[in-house]
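Removed: one protein chain of the complex. Kept in place: all other protein chains.
The block that comes next holds chain A.
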Amino acid sequence: MAEKVMVKGTEAIGEAAIRAGCRLYFGYPITPQSELTEYMSRRMPQVDGVFLQAESEVAAVNMLYGAASTGHRVMTSTSSPGYSLMQEGVSYIAGAELPVVFVNVVRGGPGLGDIQPAQSDYFQATKGGGHGDYRLVVYGPESLQEAVELTAKAFDVADKYRNPALILADGMLGQMMEPVEFPEFRDLNTLPDHSSWAMQGAKGREPHKITSFDINEYVLEQMNLRYQEKYKKIIENEQMWEEYKTEDADVIIVAYGTMGRIAKTIVNMAREKGVKAGLFRPITLWPYPYDALAKLADQAKLFFTVEMSMGQMVEDVKLAVNGKKPVEFYGRTGGVVPTPNEVLAKLMELI
């Protein structure tokens, strides 16, 4: 492995994508992820790739659709209002079963909101956002190193299942700098061969048709059932999470992304005060690691979900705990990042 280099979050994700074999990027500037778009504009020509600044997020996601339908590795990145604009395309891409990678560097909302870090796009990211019965594989990294690794994984998983994947970062991850170790460049010849379905010209074969559509409701139902079979396999194979000091924990803090990282500090502070706290940090937000979290419900006395939102993932925690133990919640919103002290104070009130 190469030595560690100091990079900014947005740029780390961009470089990771290029090293994973992404050679087409379409995007539109929006704070706090514009540096990723800028980074791709510098880097893509250096690797014989394509960078194109679209006229809007709506156009960007559809350029992604077109490029992905030819079987290439493609990516776009945006921030909350931009990802809302992309939802039409996300639904179509999921329906057409195209392997693309999205990056949403979440900021405060709703509406124009602000440009500070938030986690209030969780519902949109994990429960739909666009129309129809579809799912995206959603990763919530806590550090730049993890973001780099998950970006590479997102491309592989997208290819494996012919399904879009999403890196759900937040403004904190996008804007911070950390030392990162990058993987080697993927040899493009080793990327999965998509010629069996991709649109590359019908030379010597039947034409390939890629659509998210059938006018016959019974055929469309069969297409949907096929998607569900795929989602079932993703649920079986792709769940990722981290547990920190949960072995003997009475209180399980549940948090993801930047909040998950802050929560490690809170666990240590609580333990210094004699509270046996532990952290459950989902890494895949879909598929959500329900079973792993449910196991902790036999042992712990209290679950405490902490989010940079008014409470979105807490619904999944409640589903996992399934009424066996109390699930409490604390969150800040609008782009405010909770401090360890304020979360600890809330935790001490609860026990």
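Brief remarks on what is shown
Everything that follows uses one rule, which is that a contact is a pair of C-beta atoms (placed from the backbone, for glycine too) under 8 Å apart; a residue touches a chain by one contact, two chains touch by 3 or more; residues count from 1.
Methods note: contacts and distances are computed from a predicted model.
Per the UniProt record, the chain missing from the shown structure is "2-oxoglutarate oxidoreductase", taken from the list "Branched-chain amino acid transport system permease protein", "Biopolymer transporter ExbD", "2-oxoglutarate oxidoreductase" or "Siroheme decarboxylase NirG subunit".
Checked against the full complex, the one of A:40, A:64 or A:327 touching the unshown chain is A:64.
Set against the missing chain, the residues A:72, A:261 or A:332 yield one that touches it, A:72. Across the entire complex, the residue among A:43, A:162, A:208 or A:245 in touch with the chain not shown is A:208. Annotation for chain A: contacts to the undisplayed chain at residues 24, 26, 50, 52, 54-56, 58-60, 62-70, 72, 74, 88-89, 92, 96, 199-204, 207-213.
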